[in-house]
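Quick notes on the structure that follows.
Every protein chain except one is present and positioned as in the full complex.
Let's turn to chain A:
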Amino acid sequence: MKNKNLPNGTRDEFGSQAEVKEQLQIKLLDLFKNRGFRKLTTPVVEYSDVFKPLSADNYRPYQFLDEQGETLVLRPDLTLPVARVMSTTGIELPVKWYYNGDVFRVKKRLSGSYNQITQAGIEIIGYKGLKADWECLQVALSGCRQLNLADVTVELSQAKFVEAVIRQLPLPDPTKASLKQALFDKDLSRYQSLWAPLTGTAFEKFLSEWPWLFGDFNQVIKIVETLPRAVEVEKIVKSLIATKSFLNQQFPEDHVTLDLSVPSPQSYYTGMAFRGFTGKSADYLFSGGRYDDLLTNFQKVKVSAVGVAFDVDALVERAELPVDQRQTLIYFDDDQWELAESKLAEVQNATLCLSQSRQAAKQLADSTGSRLLDLTKGRQ
């Protein structure tokens, strides 16, 4: 019998932790709504094919079969269902969605990790320009600000940068592929042996630093500028610099860093990607980016899109849980219900005490450290 156990990787949430989580979500959803985003809710259960673009290594879903033998999953991601909605409905573009819900990813058994992650996020669909990327960043950082998260670092990256540089390297194709993999794995030992043939070329300075090409924005750009000129790289750098000055202007107290040594956080990203973290968090607080090739509209035409999602559980982890305040128990007789209701509305942090006798009410107040408001005092 398993009627008293939770499956691995799941948990109950209650009390302060559950309440803080709810408050955080309400604040974020208000932020989205107040900026004119519309709500999109998709089902928790979808066909497994919807999530094919995800790399299977990172997102192992819970799977089961429907009555026809088709594989169903508990959704491991919230962006791909949006893609499904956009390609099957005639919704007019452009459109701005917000969503809030749980995603399920099966992690390693018995590792203490939690398989159900709550996300809240937005998708902006149908705008090609940088402005849409910037609104995502604006929403992400306004959200952090509203949740009183100080000292946030936004890390920008670009899905096309690595490929744009690798293409220029005078190396055979198989070496290029291995070099890229070693770079992405940050396998320094292997990386160093692979680029060694280019020592002494114009690429040397850049290649020697590439696995470390993240962190301080200006320093990263300085190293990129040692590369031989290439139109595509210059275009990427220009938009990153513009984005950095936008962020510095809007959120002068937050830090902007750059990472040009990583694969994009999702394989479907095609442009700028961004993630946020603080010095203390063990997880990224938000993550997003542009994905122009994933969405097609009803007529199978590709549609530009950019989105960002908060990891609500990581935010809760960072939030300070309120110290439980002393509660007031309102004890009353059966015929005093109306009076009790009015006291309930008047007194902060109060709740009706439903005990049958005054003595039981007193005991309850003593054992929970609550204050007792006794409306039956002086009555017989």
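A few comments on the model shown:
Operating definition for what follows: a contact is a pair of C-beta atoms (placed from the backbone, for glycine too) under 8 Å apart; a residue touches a chain by one contact, two chains touch by 3 or more; residues count from 1.
As a working rule, contacts and distances are computed from a predicted model.
The listed choices are "Bb3-type cytochrome oxidase subunit IV", "Ion-translocating oxidoreductase complex subunit D", "Sulfurtransferase TusB" or "ATP phosphoribosyltransferase"; the UniProt protein name belonging to the chain that is not shown reads "ATP phosphoribosyltransferase".
Among A:S111, A:Q249 or A:S367, only A:S111 touches the chain left out of the display.
Per the touch definition above, the residue from A:F277, A:Y291, A:F310 or A:Y331 contacting the chain not shown is A:F277. When the missing chain is restored to the complex, the residue among A:S189, A:Q249, A:Q325 or A:Q348 that touches it is A:S189. When the full complex is taken into account, the listed residue touching the unshown chain is A:E155, out of A:E155, A:D254 or A:D313.
For chain A, the list of residues touching the undisplayed chain reads 57-58, 108, 111-113, 153, 155, 185-190, 211-212, 214-215, 257, 259, 277, 279, 281-284.
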